[in-house]
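Just one protein chain is left out here, and the rest sit where they should.
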Amino acid sequence: MSDKVYAVSKVVGTSKKSIEAAIENAISTAAESIKNLDWFEVKETRGYIDNDKVAYYQVSLELGFRYEK
Amino acid sequence: MSDKVYAVSKVVGTSKKSIEAAIENAISTAAESIKNLDWFEVKETRGYIDNDKVAYYQVSLELGFRYEK
Amino acid sequence: MSDKVYAVSKVVGTSKKSIEAAIENAISTAAESIKNLDWFEVKETRGYIDNDKVAYYQVSLELGFRYEK
Amino acid sequence: MSDKVYAVSKVVGTSKKSIEAAIENAISTAAESIKNLDWFEVKETRGYIDNDKVAYYQVSLELGFRYEK
Amino acid sequence: MSDKVYAVSKVVGTSKKSIEAAIENAISTAAESIKNLDWFEVKETRGYIDNDKVAYYQVSLELGFRYEK
Amino acid sequence: MSDKVYAVSKVVGTSKKSIEAAIENAISTAAESIKNLDWFEVKETRGYIDNDKVAYYQVSLELGFRYEK
Amino acid sequence: MSDKVYAVSKVVGTSKKSIEAAIENAISTAAESIKNLDWFEVKETRGYIDNDKVAYYQVSLELGFRYEK
Amino acid sequence: MSDKVYAVSKVVGTSKKSIEAAIENAISTAAESIKNLDWFEVKETRGYIDNDKVAYYQVSLELGFRYEK
Amino acid sequence: MSDKVYAVSKVVGTSKKSIEAAIENAISTAAESIKNLDWFEVKETRGYIDNDKVAYYQVSLELGFRYEK
Amino acid sequence: MSDKVYAVSKVVGTSKKSIEAAIENAISTAAESIKNLDWFEVKETRGYIDNDKVAYYQVSLELGFRYEK
Amino acid sequence: MSDKVYAVSKVVGTSKKSIEAAIENAISTAAESIKNLDWFEVKETRGYIDNDKVAYYQVSLELGFRYEK
Partner (left out) sequence: MSDKVYAVSKVVGTSKKSIEAAIENAISTAAESIKNLDWFEVKETRGYIDNDKVAYYQVSLELGFRYEK
């Protein structure tokens, strides 16, 4: 596996439902334009509040993927 | 939207169930004394353990709200 | 000056014009409800973009003030 | 409760299902060799991606426990 | 103890004598206006110098307290 | 607004004049290749010195924009 | 001294009296099970409050010790 | 040199041999798709272990390059 | 340019007018005793408040300069 | 690979020769008492100086390994 | 007080007795070569262990002083 090179992109996914759903939304949308997605790391977890409830979660991720040749 | 001013308060919500429930508990309790809650940011996620299981999650949030005039 | 106690509040000021104006807006609005404001520290500098220009700056500050007795 | 001493171990739990399940897996596995587990703190939340979906969550925790005499 | 909510306030205590005395001063002054103080965390330790000696310590704390209903 | 996904790019703008001008330069140049720019966050503020004056400011930004479908 | 290897353990000491006493308690308890303790580094200083006074200090340390062969 | 704008990309290079070789691999692979590479900054140095030896180094870099017009 | 060595000094500039003026003041004062100033990096932006307005900005910089032989 | 649990230990390796040799020394010494070492992450790189040369490098690592059942 | 410029030096004080004594030692030794010392900020608190007791505290400080003209 050595000598491989990966790129890392930052994306922000949102979801009304849960932190995990925001992560999945970020990954599936990014996958439309990035191939070979390999790992993620959560960098920030935020959200917006409406009527004293969570309106939606907003999760920033770094996404790692094998470099396209 | 420019020239608005927001205040930020730090609160810690707890829940036996999930990280999301701890966030909702923090927001709904804070909303009893703070109006115009607008956003949150998770700062720390901790918890207590009882009998080798999560007893409860303890999530620290910064809560942003429009300044009361 | 020893044995004094200070409180620290976090506020977010906004301005269309500059980072300095966002700081002044945060301080003058906070001063309507907090007495004895003494110092500030910039924690984050962000902003929103509209039509490929800065729509407004959004500066998070910690504001220190002598504790009200 | 004073004069007690605690040790802190770092563990990484994984789960296909959720962040909370990864935390519970970490705690229950650590409990096989560590007694008196008392608290945890999430340090990093990562994961691996397979076929453009989360393959599993990978959550790093610090686990605090009373020092064994 | 689950489902409780805590607020966190930042205060700065000062003392000519010691770091511990600055912490106690911050807590006892804050206690005049905040009930149910529960924990603290030291965030910064600074001080001023006069005549090449410590004039006073200046310790920033986060103070946690149960949310007032 | 939920379920939207954003990408985040890091850029560095420079200006002889001011920090704000460096931010505007970064945004307007990035806008030539990125649509839907929505927000920015200042990450580092540096600069070069010539003849004991600021030669130019160099401001690193994260730029957020709606994911292009 | 080169080519030596050290291990680092994290412990939390507590004391009613002072930060230094909490550090000494952590070290003397850890020394019951760890040989060759060599250095420490304070990572966090917290504490609990009872009746508006410090109930006890709680100091997190990293403890370095020569690797047992 | 003022008023230039740079973009910053994050990449992860790997090498069996050394940290420097992992950096060179990251740069030469990134250079296949990015022109005008100008500087790098090491963000994390990790690696994988096989048979109690380093299997390969894994170095995360930020790569700066002049913005393509 | 390789094999050059630089030293880095930390200074704090102040100004009533702006963050940029505080940076220029720091550089021009440091230049009275340091030759070959080459770059700066802003580390903290603070200030003092008087009568609910910014009394002066206080900007901490790291200043890099070629090592004097 | 999901539902596996890993432990993380911190060690400090030293070497007169290079950063890479300090990492290898840390891993091979830790491997005498820890099985299944899987990954490492460099946390700090320091060293001691003797006669104005590096006497030895001192590299702090987190070592991850599969939890022993 | 505006338009003054301060320099910041990093020093490490040691003491067998306490953290406060290590700070005082650092300041009084630095004062032999630096005039106009004005403030300090604790950056790290470490120490060495001998016979399972603190041999001495080692406290890193930033020291601020008015720039010498």
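Residue numbering begins at 1 within each chain, and the chains themselves are lettered A, B, C, D, E, F, G, H, I, J and K in the order written.
Convention: a contact is a pair of C-beta atoms (placed from the backbone, for glycine too) under 8 Å apart; a residue touches a chain by one contact, two chains touch by 3 or more.
Bear in mind the structure is a predicted one, so any value in this text is a computation, not a measurement.
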| item | value |
| --- | --- |
| Chains in view touching the one left out | H, I, J, K |
| Missing-chain contacts mapped onto subunit H | 19-20, 23-24, 27-28, 31, 37-42, 63 |
| Residue numbers in subunit K that touch the chain omitted from display | 9-16, 25-26, 29-30, 32-33, 48, 55-56, 60 |
| Absent-chain interface as seen on subunit I, which is shown | 1-10, 62, 64, 67-69 |
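To be clear about the criterion, only the chains that are shown with their structure count from here on.
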| item | value |
| --- | --- |
| Subunit I and subunit E - chains in contact with each | C, K |
| Of A-H and C-F, pair with higher C-beta contact tally | A-H |
| Chain centre separation (subunit I, subunit J; CA means) in Å | 38 |
| Per-residue multi-chain contacts in subunit J, two or more chains | 9-10 |
| Set of all touching chain pairs, with the criterion as stated earlier | A-B, A-D, A-F, A-H, B-C, B-D, B-E, C-E, C-F, C-I, D-G, D-J, E-G, E-K, F-H, F-I, G-J, G-K, H-J, I-K |
